[in-house]
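With one protein chain removed, the remaining protein chains of the complex are shown where they sit.
Chain naming follows the written order as A and B, and within any one chain the residues start at number 1.
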Amino acid sequence: MIAETKKTPAARYGMSIDVDRCNGCGSCMVACAVENNVPPAASGATDRTGLTWIRVFRIDNGAEGSGRRSAFVPVLCQHCGKDAPCVSVCPQQAVDVDPATGIVGQMPERCLGCRYCMAACPYHARYFNWWDPTWPAGMEKTLNPDVAPRMRGVVEKCNFCHGRWHAAKAKAVANGKNEIDPADYIPACVEACPSGAIHFGKLNDPATETAQGARHPDSFRMLESLGTDPKIYYHSKKNWVREISSAPRPGLAKENARG
Amino acid sequence: MFPWNYGFHFGAASYIFLGAFYTVLLVVATTIVNALWRANRDLSKGKVEDIRWHSDFHDLSAADRTCRHVLTGEFTSRECPHAFDCRQCETHARLIALHPPVHAAEAEEEIFGMSFPLDRMYHRGHTWARPETDGTVTVGLDDLGSRLLGTPDAVDLPQPGSRVQANGTAFRFHKREARVRVLSPVDGEVVETGGVDRGFFLRVKPLDGLMDMRHLLRDAEVKPWLMRELERLQLALTMEGASIPSLADGGVPVADIAAAYPHTDWDAVCGEMFLEP
Partner (left out) sequence: MVREMAKEMDKEFMTRGVRRCSTPRFLLWLAPWVAMLLFGAYSAGLCLVKGLNQTNMDNRYAFGLWIFVDLTIIALGAGAFFTGFLLYILKFKELRAVINSAVVIGLVCYSGAMAALMVDVGQPLRAWFTFWYPNVHSMLTEVTFCISCYLCVLFIEYLPIVLKNRKLRDIPSFLVFEFELHKLIYVLAGVGTFLSFFHQGSLGGLYGVLRGRPFAFREGIFVWPSTFFLFIISAAAVGPSFLIFTTWLVEKITGKRLAKDRVFDLLARISGILLSVYVLAKTIDTLIWINRTSPALGFTASQYYDWKPFGTWILFAEIVLCGLVPALILLTPRLRAQRAWLIPAAALACCGVALNRYVQTVQTLALPTLSFDKFLSYTPSWQEVGTFLGVLAYGVLVYSFSFRYFRIFPEERELKTEVRLQQEEEPVLAGRF
């Protein structure tokens, strides 16, 4: 469990993702896998059984021919608010919302692998280890020593590169500071994105770009009607992109987004 | 797990939830331990035979548990509440006081062609008990029981010196596929054993003073009881698939009834008649 830090004021880390800037390159997906020791796909894995803590989807406006427009949306754990659907359902209390950072944390060591949290998550942001993790010979040299790999049979998901938060915290403490330097804590996907589409920062600090992006009128969150209060804000000037925040409408498939 | 653990949240809901479960577990554990303790106590107090009979009695069909006073017409229907131990029964004591037993001279010895001597008292499990002059009681199988037994394949008698209990096991026998225990009519210590050819099976000495035999049938009670028993035998034979001429129209059971019904489940018939479900 995560300690409740009483000395520093609580942060509410979130992201503001500019969909218009995302070109679907997938660097964020690669950087995330490298940072977090996500094993390469086992033989027999499909796009439905792979581990992709962040995953870029392609959406289009449903029009045909020359009127067709596409966009790319990176989807990761939305780090919902205090009533995150996955927190209350875990029978072992292996999931919690850290009051100090707002990060929804997953404890793979305690996870039983019942997959109830996966059923609960509407964003499909949780991934199960269907195989034992194996790295091809030589690749183990690329493993990140700050992040524990997960065993077979447990659930994992994005944790805003919590290992980097710990490193930033340690550095701040070593320098005698209370709060961590924002420059020290940048998740891998944010760092890797070549177009700078992803902004990461404290949502409760109005000065950050993230908080400003979140407040922008063109900002939306996915499935807001469910009341999950996610901390990932998406931003787009295009109306048809903003429509992905709402529920799927199979009858209106032509105008709406297709995965 | 515990409230003082690092970061573990223990609220009112936790107390209610865990409290409920551990209470349930406690109740279940207590029940088992209670049952085990009582069982242990029963074993050490030698109540095995008593319990065996009570368990058997509980499994008998309702018709087989009829009170003796229904047989003599004093009740229209009544189920025995004391597992045929009339010594405990207040109703029996009351009825005996109200209707004293019929004079011996009015009772019959020959009933339906079978002999039921008047010098002995009968147990509903088809044994008889005859008090002897030296204070002991002789125990044997009545005429119907003997005909059911016929020539047994084996008889398993208790050792002299062992104890028997009223409504407990007197002895066991094997006959064809039948493996049955016969109920003892009296309490006491076995002093002598007999056999099929000797006319009795056990001689029993009472443990303290006189033998209480209020629970046994005698005199005029025997005929209505026997009539019922013959009906029960007929029903048992029918249930086991024997097609038989009705006994009620005057047919007499032969000396070895089993020989007349070679394909009938003799274990089931004997179990029925000797009150072992």
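Structural remarks
Here, contacts are C-beta pairs under 8 Å (C-beta built on N, C-alpha and C of every residue); 3 or more make two chains touch, one makes a residue touch a chain.
Remember, predicted model here, so these are calculated numbers, not experimental data.
Although one chain is not drawn, the whole complex shows that of A:122, A:149 or A:182 it is A:122 that touches it. Remark: the omitted chain is touched by one listed residue; of A:110, A:177, A:216 or A:237 this is A:110.
Only one residue from B:81, B:135, B:160 or B:241 touches the chain missing from this view: B:241. Residues touching the missing chain, restricted to chain B, are 1, 8, 11, 13-14, 16-18, 21, 24-25, 27-28, 31-32, 34-36, 38-39, 42-43, 47-48, 51-52, 54-55, 59, 61, 177, 179, 238-241, 265, 267-268, 271-272, 276-277 (touch as defined at the top). Not every partner is drawn; the one left out touches chain A at residues 42, 44-46, 48-50, 57, 59, 73, 75, 83, 85, 88-94, 110-116, 118-124, 126-132, 151-155, 222-228, 243-251, 256-259.
Note that in this section only the chains that are shown with their structure count from here on.
Annotation: 77 Å between the Cα-based centres of chain A and chain B.
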